[in-house]
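Complex shown without one protein chain; remaining protein chains in place.
== chain A ==
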Amino acid sequence: MSAHSVTEPSTASKWLAGILVGLYAVITLIPLLWIISTSFKSGPDSISYPPKVVFQPTLEGYVNLFTTQSRPSAADLAKLPPPTTWYDKITRERGMIISGPSRFGQRFLNSVIIGFGSTFLSIFLGTLAAYAFSRFRVPLKDDLLFFILSTRMMPPIAVAIPIYLMFRQLGLSDTHLGMILLYTAVNLSLSVWLLKGFIDEIPREYEEAALIDGYTRFQAFYKVVLPQAATGIASTAIFCLIFAWNEYAFAVLLTSGNAQTAPPFIPTILSVGGGIDWPAVAAAATLFLLPVVIFTVLLRKHLLRGITFGAVRK
């Protein structure tokens, strides 16, 4: 028998655990795979019963998502020149013509602007605060840290009305800046706590050496501490981005047209006939999920820490 520790689980139990967890993973991912596959179905295929697992893939859903279309009369349709692009061809086959872009592109762009804007700002402010909390004697340090954490427990609806009124007064309602500031505030608790943890782990000796070399505090901070904290900053940034990317409550209550992000918009996507265009909705969901899934894979090593931030350690 090989020498292993007494607590090491046996090979058989490892196999069983692997099979059970694998089974769970398969079942839990079916809804997700179903949405992705629906995005490549034609309208009739998406609502056929029994559900179609094998189907002729098409980009119809994606074309519908990004364009507005109209249905001309058969006579008008016959008069049109032949379609020149692949997406024109897909639309024309269904007796439709593309009359312009849809609003999805704009909403998606809003998500990108607000998501990255607020992430940048919460990392910028969070890093400064975390550095100060980690290295200096700040008056009432523990109280301030707890205060910062407690803001995360605020239910969005409890503060939505005053924020709505305040934003209206300041001219921030339905603007990118307003949403960026709001999401930054929500994310600051996470970024300060996580980043403080990362900076605490960087030995102070590095900065001390830099100070002896004649660096100022600022120089020591951005030339020595920041590069050391880079991985921590990157993973904190992704957590902030995922939150801002996915947020719905504030977005639906405080934005209407100009600064609306994709989450409130996706469920409102309708087909020309007025019903829900499931392939287009599925296409929107798929495009929207893609960055998050990629980030999750990149983030896997830091997941545990990000989710339990500080609370477990305490």
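We take it that a residue touches a chain if its C-beta (ideal position, glycine included) is under 8 Å from a C-beta of that chain, and two chains touch if they have at least 3 such contacts; residues count from 1.
Just so we're on the same page, contacts and distances are computed from a predicted model.
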Checklist entry - The hidden chain: which UniProt name fits, "Ferrous iron transport protein B", "Cation:proton antiporter", "Secreted protein" or "Sugar ABC transporter permease"? => result "Sugar ABC transporter permease"
Checklist outcome for this item: Missing-chain contact among A:Pro50, A:Gly100, A:Gly257 or A:Gly273 belongs to A:Pro50
Checklist outcome for this item: Touching the hidden chain, out of A:Thr28, A:Gln56 or A:Thr84, is A:Thr28
Next on the checklist: Given that one chain is not shown, which residue among A:Leu77, A:Leu109, A:Ala234 or A:Leu303 touches it?
Outcome noted: A:Leu303
Next on the checklist: Considering the whole complex, not just the chains shown, which residues of chain A touch the missing one?
Outcome noted: 5-7, 9, 13-15, 17-18, 20-22, 24-25, 28-32, 34-35, 38, 46-51, 125-126, 128-129, 131-133, 135-138, 144, 147-148, 151, 153-166, 181-182, 184-185, 188, 192, 204, 207-208, 211-212, 214, 216-218, 242, 245-249, 252-253, 263-264, 266-267, 278, 281-282, 285, 288-289, 292-293, 295-297, 300, 303-304, 307-308, 311-312
